[in-house]
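Only a single protein chain was left out; the remaining protein chains are all shown in position.
Showing chain A:
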C-alpha cells in the first residue's frame, strides 16, 4: 500500500498524464469522506488540474467549509441532481465537458457521487453498467475519477458492484487495487444476462423489410402520439427505431419485426432480427470520433431513447427501446438532448 501520496497529483509523474485512474471512495461517515476528498481536491488545485466536484448539496457545503473559499473558488461544483439525470445523458455530458472544458486545462480531477435513489431497477443496472464503461470510454485520458459511495445509506448490491466496476478503492489510508474488480466487458455482459420479458399480449406487432420503412414510420408516429409521447420526442423516437430497422435490413437478416406497447410509464419498442446475432461490445456507448462517420448509429439511438437494451444470441437480435412517457400531471421525461 503506497498511501494516497503516491498517486495524488502534484506528486504525479509524467507517465500518469495519459492514464485514467478510476477509484471508488466508500465512506461510512463525514470524516471518512472528507479525509479523502479534501486532500485530493486541494492537491488538484495546487497542481493546476481541472478540479470538479459533483455531489449532494450537503457534501458540497461540507467540502466548501473545509477547503476554504480560496481553494473552493477554483473548483467547479456541479449539483448531483443536475448531472445524474439519465445514464446516457450523463455519459454524453462527460464526453462533452472533458473534451471541451476540462482536459484543455490539464488533468481532470473529478470527485463524483452518483445518485442511486429514485430510479427503477433497470435504471440502476444502467448506472452500474456506466461505471464499468467509464473504464473503457476514458481509458488513456488524463483523468482521475473518484466516485463516492455512502455505505451507511446505499443498498449492499450498489456497494458490491462498485467494487466490481472500479479498478481501485481509496480511503484515508490511500488507494489500492480492488480485488473484486471485473473486466468491464465481463461486467457489461453480465448486465445483459437477464432475459427480457416478452412483450405483453396486447402489444402491436408489425413486420418490416426493405422499402417498407415509410409505412413503418407512419405507424410509429401515429402510435407514439396516441400513447402520449410529447410531440418533440416523436421524431427522435421514430429516428431511433428506423435506425435499428435499417441496420437489420442493411447488415442483419434483411427483415424483422417490431412490437410496440406502453407499460409502467414508458413507451417500449422491440425491434427483432431473427436472422443473425450482432456483436455487442459496449455497442453505442463509446462515442464515435468526430468527423469520422462510421457505423456509429447505435450511439445516436441510445441518445435518442431513454434506455436501450440489446440481447443477441443464436435466435438473433432483440433491441428494446425505452422512452419515458410524461406522468399524468406534468413532470416531463428526459434523456434527449435538444
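By definition in this document, contacts are C-beta pairs under 8 Å (C-beta built on N, C-alpha and C of every residue); 3 or more make two chains touch, one makes a residue touch a chain; residues count from 1.
In the analysis below, contacts and distances are computed from a predicted model.
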### Task
If you had to name the missing chain as UniProt does, which of "STAS domain-containing protein", "Peptide/nickel transport system permease protein", "4Fe-4S dicluster protein" or "Rod shape-determining protein MreD" would it be?
"STAS domain-containing protein"
#### Entry: Among A:35, A:243 or A:280, residue touching the chain not depicted
A:243
### Task
Check each of A:235, A:257 or A:286 against the chain that is not shown and name the one that touches it.
A:235
### Task
For the chain that's not shown, point to the residue among A:39, A:106, A:174 or A:288 touching it.
A:288
### Query
Which positions on chain A touch the chain that was left off?
210-211, 213-214, 217, 235-236, 238-239, 242-243, 246, 249-250, 288, 290-291, 293, 296-297, 299-300, 303-304, 336-338
